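Sharing a structure, written as C-alpha cells. Questions coming.
A single protein chain has been omitted; all remaining protein chains appear in their positions.
Our next item is chain A:
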Amino acid sequence: MADAFTPDGAPGAWALEARGLGKRYGRGWALQDISFRLPAGRICGLVGPNGAGKSTLLGIATRQVQPTGGDLRVFGVPVGDPEVMPKFAFLGQDKPLFKRFTVAETLRMGAELNPGWDMAAAERIVRSGQVPMEARVGTLSGGQRTRVAFALAFGKRPDLLLLDEPMSDLDPLARHDMSTLLMSEAVERGTTVVMSSHMLTELEDMCDYLLVLAGGRIRMAGDADALVPAHALVTGLAADGDPATALAPHTVIECRVQGRQFHALVRKNGPLSGDWVVSEPGLEEVLLAHLRSPDAPPLYTPGARTEAEGSHTS
C-alpha cells in the first residue's frame, strides 16, 4: 500500500489537486473553475451553503460525477483513471448499504472488492460499537449503520477519506463517538480526510485545513491556522462618512453599521491604524462573513493554489 507521506514536491504530496475544475448541469454551473491543492495528511473541512457545490466536488473526486472540464488528481493520479479507486474511500450523506446483508457480509463485501482490505481494523470498529456481526443492516439504528459504513470505509485502508456530511443524521452522542473514531483512525494512519459539514464547531475542532465554497467557486482555501489570523474584527465610529473608505488599504469582507458604530471583518493589509477597537475573530465569524459576502475576493494561503495551467510537470 502506498504511503501517504511522500516527500514534498513528488506527485503524491498533494492528496487532492484541482485545476480549472468545473461541472455544469443543464441550468448552470455547479462548480466553476475550481483550482486548489490539499497537502497529504491533513484534515480538511469543506464548507459552504447548500448548493455551493460541495457534493459535486466530492462526487467528482469519487468518480460518481463526470466533470465538464478541468482536471482533478488524487495523489497525482487523474480521477478518470481506475487506478485511483483503491486510494480513496467515500462515505455519502445517506450511507447506502445493502439492507439485507448482515454486518459480517457487508464487511466481507469490503474484503472481496478491495485489494488492501484490513479486516481486523473493520471488525474492531464494528465491535467497539457493540454492533452484532450477524444482525441485518436493515435492522440497525442510524448510529450503528453509520458505524458499519465507517468500518467499510476504514477497512479499505484509504489514503484519502471523503465524507459528505457524515454526521448530519446522528444524535449528539453518536456524533461524538463517530468524531472520536474518525480522528483516532485518521491520525493513526495518517489518512487525509475531506469532510463537508454544516457544523462549524465540529469543523473548528477537527479540521486543520479549510476549503470554503460558495456559488460553485472557491472563497477560501488553506491552513485554518493561517486563514483566521489574516482577518481582523474592527469596531469604530461610523460618524465620519463611509467606514469602508477609512479601512481602505484593507479588504473589507463584511461591514455593518449599527447607529453610530460600525463592525467590520477585514482582511489585513499591513497594520491596522486608526481609532478603532481591533480584535481577532473566531473561525466561525470568518466563515460566516465570507459566506454572507460572495463578492469578496477569494483567499488562498501559500501552497493552496495550483500553479497556472500548463506548468504542471511533475
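The working rule: a contact is a pair of C-beta atoms (placed from the backbone, for glycine too) under 8 Å apart; a residue touches a chain by one contact, two chains touch by 3 or more; residues count from 1.
In the analysis below, contacts and distances are computed from a predicted model.
UniProt lists the omitted chain of the complex under the protein name "ABC transporter permease" (options: "Cysteine desulfurase IscS", "FtsW/RodA/SpoVE family cell cycle protein", "ABC transporter permease" or "Sarcosine oxidase subunit beta"). Of the listed positions A:G76, A:G92, A:G215 or A:G282, the one in contact with the omitted chain in the full complex is A:G92. Screening A:G22, A:G45, A:G70 or A:G110 for touch with the missing chain picks out A:G110. Across the entire complex, the residue among A:G48, A:G70, A:G129 or A:G222 in touch with the chain not shown is A:G129.
Where chain A meets the chain that is not shown, the touching residues are 62-66, 82, 85-86, 88-90, 92, 94, 96-99, 101, 104-105, 108-117, 119-120, 123-124, 127-130, 156, 177.
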